[in-house]
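And then chain A:
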Amino acid sequence: MHLDHSHDGPSAVSADARRPDGSRRALRIGLGGPVGSGKTATVAALCRGLRDELSLAVVTNDIYTREDAEFLLREAVLPPERITAVETGACPHTAIRDDISANLEAVEDLEDEVGPLDLILVESGGDNLTATFSKGLVDAQIFVIDVAGGDDIPRKGGPGVTTADLLVVNKTDLAPYVGSDLARMAADAKTQRAELPVVFQSLRSEPGVTDVADWVRTRLAAWTA
Partner candidate 1 sequence: MSRAALLVLADGRFPAGGHAHSGGAEEAVKAGRITGAASLEDFCRGRLHTAGLVAASLAAAAALGVDAVALDEAADARTPSPALRLAARKLGRQLMRAARATWPSQELDDLARRFPKGAHQPVVLGVVARAAGLGAVEAAYCAAYEGVSGPASATVRLLSLDPFDATAVLARLAPELDRVVDRAVEAGRLVVEGGVDELPAASAPLLEIGAEVHAAWAVRLFAS
Partner candidate 2 sequence: MTVAGGVRAVARIAARDDGRGGTSLPVLEGDGPLALRRTRGSGAQARVMLVGAMSGPLGGDHFTVEADVAPGARLRVGSAAATIALPGQSKSEARYDVRLSVADGGELHWLPEQLISARGSDLYVTTRVDVGAAGRLVLREEQVLGRVGEEPGRLSSRIRVSAAGRVVLDQELACGPGAPGGWDGPAGLGGHRAVGQLVVVRPEFAEAPVAARVLGENAAVVPLAGPAALVSAVAADALRLRRLLDEALESLD
């Protein structure tokens, strides 16, 4: 999704593709999904996998102030000035969809303070299956579910599963232990999503986050083309 329109004036208003100085802003990718599905772990793995080739930053949207940001800081996946926590008043889905103003401040401040940036990952706090990112905030979104949450989640659908630009089914290494049928999940996802891509991953074994990182690289190439 390329948004080449821009507002005149002192600063961007929403998802304008250009910054006030005329340069192209960073690609923004949102990561959403249910509590405990591995969003923060995926963000951490992406940072480790991409930080040597890209200039990147992360915005977290937590239920409690800064817990995901603190995790990323502890894991030292990026320097602290590249991680910002947005406070969401107990409603992360509001902050990424209905009222994106705080997140827009956060991504723009990151570009001003540590930019130029190629990529900003915007992580939502763990929420339910209906939470999706506003197109005014991100250019593409990844929805992360996991096999332990039940292998019927792809069948149930919901806006995240159905419309996300990439669906990640995480923790595939646990499938045998929780009785999840990966083939069934893949078939249900195909039914719900038609041609939209799905990645099955386990961050505990090779190739880890590689497929998702490749997908991000492809999006970035399209963004900067």
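Quick note on the criterion: a residue touches a chain if its C-beta (ideal position, glycine included) is under 8 Å from a C-beta of that chain, and two chains touch if they have at least 3 such contacts; residues count from 1.
The set was built so that all candidates are chains of the complex that A comes from, given by their letters.
All values derive from a computational prediction rather than experimental measurement.
**Student:** Using the definition of touch given at the top, pick which of 1 or 2 touches chain A in this complex.
**Tutor:** It is 1 that touches chain A.
**Student:** Mind pulling up the chain A residues that touch candidate 1 in the complex?
**Tutor:** The contact residues of chain A facing candidate 1 are 7-11, 13-14, 63-65, 67, 86-91, 94-95, 98-102, 104-105.
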